[in-house]
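First the structure, which I've put down as structure tokens, then a few questions once you've had a look.
With one protein chain held back, the other chains of the complex are shown just where they sit.
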Amino acid sequence: MTRNDWQDSRGNKDRSITRPGGSTMEQGSAPADRVETTNAFLVGDSMTGGYGQGPDILHDCTIAVDPGEIAVIVGPNGAGKSTGMKAVFGMLNLRKGSVRLDGEDITALSPQDRVVRGMGFVPQTSNIFTSMTVEENLEMGAFIRRDDFRQTMEQIYDLFPILRDKRRQPAGELSGGQRQQVAVGRALMTKPKVLMLDEPTAGVSPIVMDELFDRIIEVARTGIPILMVEQNARQALEIADRGYVLVQGRNAHTGTGEELLADPEVRRSFLGG
Amino acid sequence: MIEVTDLHRHFGGFRAVDGATLRIEPGTITGLIGPNGAGKTTLFNVIAGVLKPTSGTVTMAGEDISGLPPHELFHKGLLRTFQIAHEFSSMTCRENLMVVPGDQSGEGLWNTWFGRKRIADEERALRAKADEVLEFLTITHLADQRAGQISGGQKKLLELGRTMMVEAKIVFLDEVGAGVNRTLLNTIADAILRLNQERNYTFVVIEHDMDFIGRISDHVICMAEGHVLAEGSLAEIKANEQVIEAYLGTGLKNKDQLAGASA
Amino acid sequence: DAHSPIKLGVVLGFTGPLESLAPAMAAGAEMAMSEVSDSGMLLDGVMVEPVRADSTCIDAAAATSATERLITGDGVVGIVGADCSGVTGAMLSNVAVPNGIVMISPSATSPGLSTAEDNGLFFRTAPSDARQGVIMTEILMDKGIESVALTYTNNDYGKGLADAFQTAFEEAGGEVTISAAHEDGKADYSAEVGALAAAGGDRLVVAGYVDQGGSGIVRASIDSGAFDTFHFPDGMISQALVDNFGSEIDGSTGQNPGTDSPGAKLYQDMASAADYDGTSPFSAEAYDAAALILLAMQAAGSTDPAAYKDSVMDVANAPGEQILPGELAKGLQILKDGGDIDYVGASAVELIGPGESAGNYREVTFENGELVVVGYR
Amino acid sequence: MSSYNIRVVALFSLVAVLFVGTGFIQSWNVALTIFNMGLISAIMALGVNMQWGYAGLFNVGIMGFVALGGLGTVLVSTPPNTEALAAGGLRVVGGLALGAATVIAAIMAYRRLKTYRGWITAAILLVGFFVFRAVLDPGVEAVEAVNPASAGNIGGLGLPVLLAWPVGGLLAAGAAWVIGKTALGLRSDYLAIATLGIAEIVIAIMKNEDWLARGVKNVIGLPRPVPYEIDLQASSGFRNFATGLDADPVTASTIAVKLAYAGLFGVVLLLLIWLTQAALASPWGRMMRAIRDNEVAAEAMGKDVTARHLQIFILGSAVVGLAGAMMTTLDGQLTPGTYQPLRYTFLIWVMVIVGGSGNNWGSVLGGFLIWWLWVQVEPLGALLMEGVTAGMADGFWLKGHLLASVAHMRLLTMGVILLLVLRFSPKGLLPER
């Protein structure tokens, strides 16, 4: 990976923005079980691509999710999980493969257009507008909506009651778990047809993690398919209908959450024994 | 080793650390847990000199170190790692290690011009030491890679490695596990345990992963709302009602409902 | 070979703080050159070509480099310039003197240059400020004005003039209530005007530049009612002042170099015909500087600075026939015939002592939005 | 040879060609004049590069340090003005000492006191200010009254002018220490504007404190470290030497003097390059890179970031001050009114960025290249405009307008070059390795 020359972070006290680095983890040995994806609601099908002119990070990687389902992606650091999510969301150029939503090929659409088509995304980090109030954060979630979104907002307050109390507070003043709730709420404001979450529980306390998983299940119960990346793999796979293990940008293992949890190979290599 | 007495740190009206009092015994590995926003990182930052305390004292081996800047604490053997990895991204991993020791004569400008022989000798020794540390961490193959280009977990290993370049007395680790693959986390846990046993480092570890805490620490402190809520062995903590209510929770409630819905 | 053209340098601050004065000055100098070329009478028909260079007014290094280029690259045999005293000094000592090239500055008025080591190569058509201070004092005292506020542009010109004036005025029994500098090209002059107004005085003396802070001060003074009559030294007297303020400054007085020779008027007409502003500060002096160099060459019969530098004083001063702007051909002819001339030019040139203008001034007032010349001193 | 080395050789050859070409096409005097100032520019760029390239300090107050170096030259090399010193020298020194004491007392009060410290500090400052003025002002008046038209200042020490160069550097270093102590904690853009402002304050003081170095009345005729051309021309030895070389004595003398300057400046530049390169390649350089990469981590790894920033800020400023003193010596005069940020701050920045920040050789390259352009854009622009307007009818308004605007090509070109380099070679022509 060549460094971007325009990004030299010289300058007093400029925060150095560190990005997750490349991976050197050994690749999973088990062959990828092919999954039936052609008819799934959201599919990133055989995606190959990387950042800018850099090397490919994803190699023929397939991720799919159906309505009412929770699909979880796990894998070592730098495996390309976040990259895969971004690829599905159109934030990097695919060299091969396609992305389909509800049967329609959306590979060529820009992220904004995907938002319009009903995709919601909560990135791994900095996923709220810290200087804006909770309510404004939710409003921004509804940015593309032209109709009256007040009702949706009420629904979100019902789902995350704490946010109703803090609606006038700048989101930057909230605790980690509360922030994650704002982030999910923001994504839900678009009334998404599918919700994508990148490590929603990273760094949150166990109680908040449980709560978030609870809420995610609640959202899924309303019929919205959820695609998420998790490092707390064991808990995540427990609630997952589908699980994908990615290694070096490739599908290493695929199955239901229980299957993956039961697979000794997966346990040893990716779930910490 | 470290004693924190009635420590306060306020931001405006907000009391992030509010009367924390605790003791870290030498040679132990202490786990520090607590809800988000409990003030753990702030406590670390105050002890490590990044923030000045509003009131209260921190002593290390009997000596008052409250308010000392980080670089002075470093020379007293107090080191810390960061919640988000802070590697020197444009330098190689080896250089990241070699830069650490603070007594290098080559850091004085005068010597760079008139003491070049001595510097060359020191550098050789330093390089050997860095390679040793890389080997300990099983990342020798990354020695000449720019630290900005290694994976997140490897960066955390590198951070740990930096503490091994000097004779540290106490090391503070802030959420080494967040976002790190569990298998890699096991490697890190091994490294911590080995450092503790082989070099007698004292550790204080913030972590939300109870398995990890359980694996490494002899003693656990739970903070909430800026002060210490409970302390003891992990088993004691896990049984503590207050801790369960504020932090651990009782597990998922909705799980069965989901199964029902998708069935 | 007498028929190859000679080159004269015109080194002025085309960019920088005085960038707005430079074009009219250059135009003046170049008009004199084309007048001479057209006449075909300089040393049997030598043509004169101007070569411009930017003095930047502020960057001594750039000015020296440019001058170096003119002298050693383009081979100029004389230089009209520079405008600001600072760069002029650097050019003189670093390039002109070492290479033995004559420099005539139309506008560097700093007294310090009088004593600069110049090997007889440096002249100026603008008088040193010391003299003007005395003239100003006389004019004001004659009007019975004994208390003035004083503001000056914060450079060697302004400061020198202000010092000279203050000394002369206080010696004559007058009172300077405040002497406050103003920086050119700044955003706002309310603070200066506030201070000047608070100090008070019968009149405000503005030793600045008309297209710079000077106008800003006058504008703010009139607008706030701090002062409504002013006294203007040479940097301020120009058509622009009349255009800017019209009858708002009625009753104000001033002086600038000049004699009762009709030269100034003639020059302004010539400038208007050539489509530039002849009243712009130091434009007339620039014309005269170029004319002097060329006349001196004719008198010496050579374009070699070493030869003609000694003739500059001769052609500039009496005795001889008076030469006005537009009459350069006549002057060349007289010199060719071995006669004497007394170049008067557009700014009533009279060189004294170390080669600077003697300082004949005309006294002006402003009436009904017009500049009226009331006399000469 | 690596591609980097090829690049170095190619670019420096290009610069060499530019200067040699200037020598052949215009004249060797022009080439040397530009070259000498190029040397000074290179040193200034080197100083800025130390601050920016090594430590990421965004200093936009270069002008102030250049000017302080110039002040140093006057204070060292001009003869003392005994009359003025007798008239008010003591009071001036006393006043300044009182001023400094006031500031120190205020800082001590602010640090030590617990209660009412704001008020007490303010009171100390206020009272101190009036006492300072009361002591200083009469002294200043007395000094300035001594022969104001040609002196009116305290003069200097009357020492050899070469000694002024290190002193100019020291003066700049002293100012940098004060500035660094107060402003270095600021974040990038805030530091930039603070330094920009401080530079303006330095210039304001130099313009208005006539007793110091005559203010805007300028000091001219500063002594030189090399002989005068006319003296050479007058010496028969030199004339014989010139004729021996088959050269005209005037040209020979002007070139000889310039070569002498070039030698002096060149020695300084080479010395600085050696010092900086040695420092960069050592653990010190590694530490600086670490600090630049990540201050927080460097601090946690025991590096005293504040002290190192201060160190590099002072060193860089001293180098700039040294260059400023050299420039004033070359000019032979100190003219405070001529210090403008466009020329002495922003242009130096263009040199550093175009050359390649973090790379010493890049700064040297940038210094020479940009200075050459700064001077030569003028004639080149005129040529260009003549070319462009050649096809237009005489008297066509645009033709006249374009020809009259040629002088403004200079700024335009500098901007365009900066933008082009930033775009196509963002780390400069010679990137840091």
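Letters A, B, C and D mark the chains as written, and numbering starts fresh at 1 in each.
The rule we apply is simple: a residue touches a chain if its C-beta (ideal position, glycine included) is under 8 Å from a C-beta of that chain, and two chains touch if they have at least 3 such contacts.
One rule holds in what follows: contacts and distances are computed from a predicted model.
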Name per UniProt, for the chain absent here [options: "Cysteine desulfurase IscS", "Dihydroorotate dehydrogenase", "Amino acid/amide ABC transporter membrane protein 1, HAAT family" or "Peripla_BP_6 domain-containing protein"]: "Amino acid/amide ABC transporter membrane protein 1, HAAT family"
Displayed chains contacted by the hidden chain, counting the whole assembly: A, C, D
Of D:120, D:159 or D:193, the one touching the omitted chain in the full complex: D:193
Touching the absent chain when the full complex is considered, from C:142, C:223 or C:304: C:223
Hidden-chain contact residue, picked from the options A:81, A:186, A:215 or A:242: A:186
Touching residues on chain A - with respect to the absent chain: 4, 6-11, 13-15, 89, 91, 111-112, 115-116, 121, 123, 126-132, 136, 139-141, 143-144, 186-187, 190
Absent-chain interface as seen on chain D, which is shown: 58, 182-183, 185-190, 192-194, 196-198, 200-201, 204-205, 207-208, 342, 346, 349-350, 353, 404-405, 408-416, 418-419, 422-423, 426
For chain C, residues in touch with the removed chain: 15, 17, 19-20, 23, 154, 178, 180-183, 185-188, 190-195, 197-200, 211, 215-216, 219-220, 223-226, 240, 243-244
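The working rule: only the chains that are shown with their structure count from here on.
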C-D or B-D - the one linked by more C-beta pairs in contact: C-D
Chain located farthest away, centre of chain D as origin (C-alpha): A
Distance from chain D to chain B - Cα centre to Cα centre, in angstrom: 46
Chain C and chain D, separation of their C-alpha mean positions in angstrom: 31
Sites on chain A at which at least two other chains make contact: 9, 16
Residues within chain C bordering two or more other chains: none
In the complex with chain A, residue positions of chain B that touch it: 33-37, 83-87, 89-90, 141-142, 146-155, 175, 178-186, 208-211, 246-255, 257-258, 261-262
Chain B residues within the chain D interface of the complex: 48, 50, 69-71, 74-75, 79-80, 82, 86-91, 95-96, 98-100, 102, 104, 106-109, 111-113, 116, 119, 122-123, 162, 166
Chain B-touching residues of chain D, taken from the complex the two chains share: 275, 278-279, 281-287, 289-290, 293-294, 296-306, 311, 315
